[in-house]
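Moving on, here comes chain A:
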Amino acid sequence: MKRLVVGAHYGLMDWLAQRVTGVLMAIYTVIIFAAMLGGATASREAWQAFMANGFIRFITFLFIISLCYHAWVGVRDIWMDYVNPAAMRVILHVLTLLALVGYAGWAVQIIWRL
Partner candidate 1 sequence: MTYTVRKFDAVIVGAGGAGLRAAIQLSEAGYKTAVLTKVFPTRSHTVAAQGGVAASLGNSEEDHWHWHMYDTVKGSDWLGDQDAIEFMCRKANEVVVELEHYGMPFDRLDNGKIYQRPFGGHMSNFGEKPVRRSCAAADRTGHAMLHAMYQRNIKVNTQFFVEWQALDLVRDADGDVLGVTAMDMETGEIVVFHAKATIFATGGSGRIYYSSTNAFINTGDGLGMAARAGIPLEDMEFWQFHPTGVAGAGVLITEGVRGEGGILRNSDGERFMERYAPNAKDLASRDVVSRAMTTEINEGRGCGPNKDFVLLDITHLPPETIMKRLPGIHEIGLQFAGVDCLKEPLPVVPTCHYQMGGIPTNYLGQVVVPKDGESSVPVQGFYAAGECACASVHGANRLGTNSLLDLLVFGKSAGETAVADLGKSGNAHKPLPQEAIDRTLARVDRLNHQKVGADVHDTRLSMQRAMQKHAGVFRFKDMLAAGVDRITEIEQEVARTQIKDKSKVFNTARIEALELDNLIEVAKATIVSANARTESRGAHVRDDATDTPETPDGRDDKNWLKHTLWYREGSRLDYKPVHMKPMSVDTIELKKRAY
Partner candidate 2 sequence: MTNAARTVHFKIYRYDPDQDAKPYMQDISVEIESTDRKLLDAMVKLKAQDDSISFRRSCREGVCGSDAMNINGKNGLACLTAMDSFPEGKPIVLRPLPGLPVIRDLIVDMTQFFKQYNSIKPYLINNDPPPERERLQSPEDREELDGLYECILCACCSTACPSFWWNPDKFVGPAGLLAAYRFIADTRDQATSDRLDDLEDPYRLFRCHTIMNCVDVCPKGLNPTKAIGKIKEMMVRRAV
């Protein structure tokens, strides 16, 4: 008989963070759309200049971090929903984390290279 263990006593902050990051991403999306309509992406040069702005870099960075955290909670939820063996879940969690950290680093590199 396998003993079932529940009671990890976390989850609220992740659930909340997913909502908060969702809102942040939505706001960022609105700003970018507004900038596009305002012609910020009319040419490659305009776009480059727009993205070089310190404030835009900062909120883009926030967006990337939000996206990664949001994705972490969401993808982890999928593994928890559908993958039952705990060992397999740990591996998938680690791979997900590594991928997301990697993506985040890569994105930061791109933003500050511009």
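Keep in mind how these were chosen: all candidates are chains of the complex that A comes from, given by their letters.
To be clear about the criterion, contacts are C-beta pairs under 8 Å (C-beta built on N, C-alpha and C of every residue); 3 or more make two chains touch, one makes a residue touch a chain; residues count from 1.
Keep in mind that this is a model prediction, so the values were computed, not measured.
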Touching candidate for chain A, same complex, options 1 or 2
2
In their complex, what parts of chain A are in touch with candidate 2?
4, 6-16, 77, 80-82, 84
